[in-house]
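To keep things clear, I will list the structure first and then write my remarks on it.
Every protein chain of the complex appears in place save one, which is left out.
Letters A, B and C mark the chains as written, and numbering starts fresh at 1 in each.
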Amino acid sequence: MVQKVHADAEAALAGLLFDGMTVMAGGFGLCGIPENLIAAMRLAGVRDLTVISNNCGIDGFGLGILLESGQIKKMISSYVGENKLFEKLYLSGELELEFNPQGTLAERIRAGGAGIPAFFTKTGVGTLVSEGKEIRNFDGDDYVMERGLVADLSIIKAWKGDTEGNLIYRKTARNFNPMMATAGKACVVEVEHLVESGQLDPDHIHTPGIYVDRIIAGARFEKRIERVTTRPRDTAPGKEAV
Amino acid sequence: MVQKVHADAEAALAGLLFDGMTVMAGGFGLCGIPENLIAAMRLAGVRDLTVISNNCGIDGFGLGILLESGQIKKMISSYVGENKLFEKLYLSGELELEFNPQGTLAERIRAGGAGIPAFFTKTGVGTLVSEGKEIRNFDGDDYVMERGLVADLSIIKAWKGDTEGNLIYRKTARNFNPMMATAGKACVVEVEHLVESGQLDPDHIHTPGIYVDRIIAGARFEKRIERVTTRPRDTAPGKEAV
Amino acid sequence: MAWTREDMAARAALELQDGFYVNLGIGIPTLVANYIPDGMSVTLQSENGMLGMGPFPFEGEADADLINAGKQTITELAQSSYFSSSDSFAMIRGGHINLSILGGMQVAENGDLANWMVPGKMVKGMGGAMDLVAGVRRVVVVMDHCEKTGAPKVLKRCNLPLTGAGVVDLLITDLGVFEIDRKVGGMRLTALATGVSLDEITAKTEAEFVVAL
Partner (left out) sequence: MAWTREDMAARAALELQDGFYVNLGIGIPTLVANYIPDGMSVTLQSENGMLGMGPFPFEGEADADLINAGKQTITELAQSSYFSSSDSFAMIRGGHINLSILGGMQVAENGDLANWMVPGKMVKGMGGAMDLVAGVRRVVVVMDHCEKTGAPKVLKRCNLPLTGAGVVDLLITDLGVFEIDRKVGGMRLTALATGVSLDEITAKTEAEFVVAL
C-alpha cells in the first residue's frame, strides 16, 4: 500500500529537492503558509530556486528566510509590499522578479494543474504585464494570452488532512493552496490536524487526495499575524471599523 | 433590503424568460437537475430555447419535457445516450445539437463565468470537435482553442441554500451546477433545504451567494434514478460488483 | 475459443498498480474493478465528480444523489471525495489520473480511437471520453476484436469519427493484446487469447502489427 504520511518535513521532502528547481508555496502574506516545509527547505540548503508565491513572507519568517539565506534566484509573485529585503534585492537587481497580477497568477496556476497551456484575460491589457504577449480581440474587447504555470514541487498548508491526502482548509488560509496542490509535479502538504481516512466529510473536502503525494502533521505552527488589527470591547458591533 | 428568496418556481422565473433565450441547466443525467424550475419553464411556454446542459433528461422527465413540448431549438451537450426522443430529433434534423466533450463543456462554462473568453485544451484535437477551430502548438503538443460560454439564465439545483444564496451541493448531484451558477446573466436556484443566513459553515459553501439572484425551496423533489443498480445483502462488501 | 468479457477484464486489471487513480468506462471496463488484487490500493474516479467510488448499494439503499458516470447508483468509501464537473475534468485533463480503461468501436494502428458515433445511425455523444483519452497518462481500450458481422475493428485507419487521435497505449480484445506506440505509431501483438492462433488473429485484423509474443 502506498503510504502518503511521512514523519516530518525533512522526510517528506527527501528526494524531491534539487538546485535550480521551481517551487510553488501556498499562502497569502503569512496566512496559510507551509511554515514547517519552508523551514525544512532552509535546512536542506537547496539553491537557485524559482519560487512561485503570491508574496515572499516577511523579514525573518515564511519565505523570507529563504531570501535571507540566498536560496532564491527568482520570484514569481504579485506583491512585495511587506518585505523590505524582497524590495531591496529586487531594486538592486540581486533577485529576479516576475510580477503577475494576483488573479492572473492564481489562474495561471489553476490552468497549469488543469492541463490548460494558455488562456485569455482582460487583466493587464495596456500595462507592462502584457508587453511581449499576444493580444487578441474577442467580441470587441482586448485580452492578453497568459500561460499555465507548473512547478517541480508544490508545498501546501491545510488545516485538516487525512491519510489519503484529502484536505480541508480553514477560512482565508485557503487562498493559493488548492490550485498549487494541483500544479506541482510533486505535492507535499503540512496540516494542523492529520486524521484517519473517513474522518472528513466527502462533501467538505477542498483538495482531493489525488493531488497529494506526501503529507505530514506539522511539528509546530507559529502562525504569525502580520497586522493584528482589533477593536476595543466597547465598540458597537456591526459595520464600524472594518 | 434585496430579497433573494421567492415563493415558488413560477415567481422565481418571472420576468427572466423570453423566446430565443439561452439557458444553462445543471445536472448530470437526472442527478442534481432543477426539476421544479424545468417544470415551471414548461408551464411558462417560453420557446426557441438554446439549452446548455450535459444531457437532456429522459423521455418524460427533466429537460425531456421541454423537448417533448417543442420548446428547445438547440442543445449544447456532451451526451444523448439515454434519451430516445433527443437522438431521434437530432438524427432527423429537427433539433440542432452542438456536441462538446464533457470536460470542454464544463471548462467553457467555468471560463464564461470567470471572464475568460477563450482557452486551449488538448481534448478533441484531431477530431470533429476541433474542426474550424484554431489549433496551436505549445511545448510540442497541439491544442484547440475553445470559447467561454455564458447564458441569459442558469437554473440550478442545490441541496442546501441560505437566504443570501450561499449553496451546498450533495454528493454527485454537484456536477455542472457550480459552474453554471457563475455563467448565467441571471441565476435561479432551487434547494431541498432553505435555511437562514448563518446556518451554513462558511468553509463548506460551494457556491457563494454572489452568484445567486433568486432562490426557492423546491415544492417537490421526485429525484428519479435512471439506473437503480444494487447488490443483494449477502454480497461481501468491498470491491465486488462495482 | 477466445477470451470472455471476464477474461478481458482480468487482463486489463494487470495494468493496475498500487496507488493508482483509475477511470473505468462503461461495459467491460467496469468489470475490471472486480479484479483488483488483494492488498492493492486503487482509487476509482467517476468523471461526474467523485474519487473513491464504492460498490453498488444494497437493495433499498440507492441514493439519487450518488451515481457514477454510467448513471448507476453507487456508494462512497472512507476515502471518497466529491467535486464539480469542471474540477473533475481539470483532474483528467491535467494528467492526474494514472489510467483510463474504456471501450471502443474501432482502434487504428496509429493509436486512433473511435467510440462515440456512427454518422446518420447512432449517436450517443462523446461524454467524457474525448477528455479522458486526451488527458489521462495511459489509455487502455477493451473491445471485441470484430463486429458481429465479422468486419474488422482493428484497422489501418478508423473510418468512424474519432474520439482521439493517437491516444491508445494498449488494446485488449477477445483475441489478444496489442501495445501501441502512439508517438511513432505501430502495433505490437504481445499476447494471444486462450485457444487463438496467430493465423486467426492475423486474418481478423486489418491493421499492420509486429508479433512480439
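Just so we're on the same page, a contact is a pair of C-beta atoms (placed from the backbone, for glycine too) under 8 Å apart; a residue touches a chain by one contact, two chains touch by 3 or more.
These numbers were taken from a predicted model, which means no experiment stands behind them.
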**Request:** Could you tell me which of the visible chains the hidden chain touches?
**Result:** A, B
**Fill in**
Considering the complete complex, of B:G27, B:G64, B:G81 or B:G209, the missing chain is touched by B:G209
**Contact with the hidden chain (one of A:Q3, A:S69 or A:T127)** = A:T127
**Asked** When the complex is taken as a whole, what residues of subunit B touch the one chain not shown?
**Response** 1-2, 110, 112-116, 162, 164, 166, 182, 196-198, 202-203, 205, 208-211
**Prompt:** Please identify, in ascending order, the residues of subunit A that touch the omitted chain?
**Reply:** 28-32, 54, 77-82, 87, 90-91, 99, 101-107, 109-110, 121-129, 159, 169-179, 206, 223-233, 235, 237-242
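One rule holds in what follows: only the chains that are shown with their structure count from here on.
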**Message:** Among all chains, whose Cα centre is located farthest from the one for subunit C?
**Reply:** A
**Asked** Using CA atom means as chain centres, which chain is nearest the centre of all the protein shown?
**Response** B
**Item:** Distance from the mean Cα position of subunit C to that of subunit A, given in whole angstrom
**Value:** 36
**Request:** Using mean C-alpha positions as chain centres, tell me how far subunit B is from subunit C in Å, no decimals.
**Result:** 27
**Request:** Averaged over CA atoms, how far is the centre of subunit A from the centre of subunit B? Could you give it in whole Å?
**Result:** 32
**Item:** In subunit C, residues with contacts to at least two other chains
**Value:** 76, 82-83, 89-90, 92-93, 135
**Asked** By residue number and range, which residues of subunit B touch two or more other chains?
**Response** 107, 121-122, 169-171
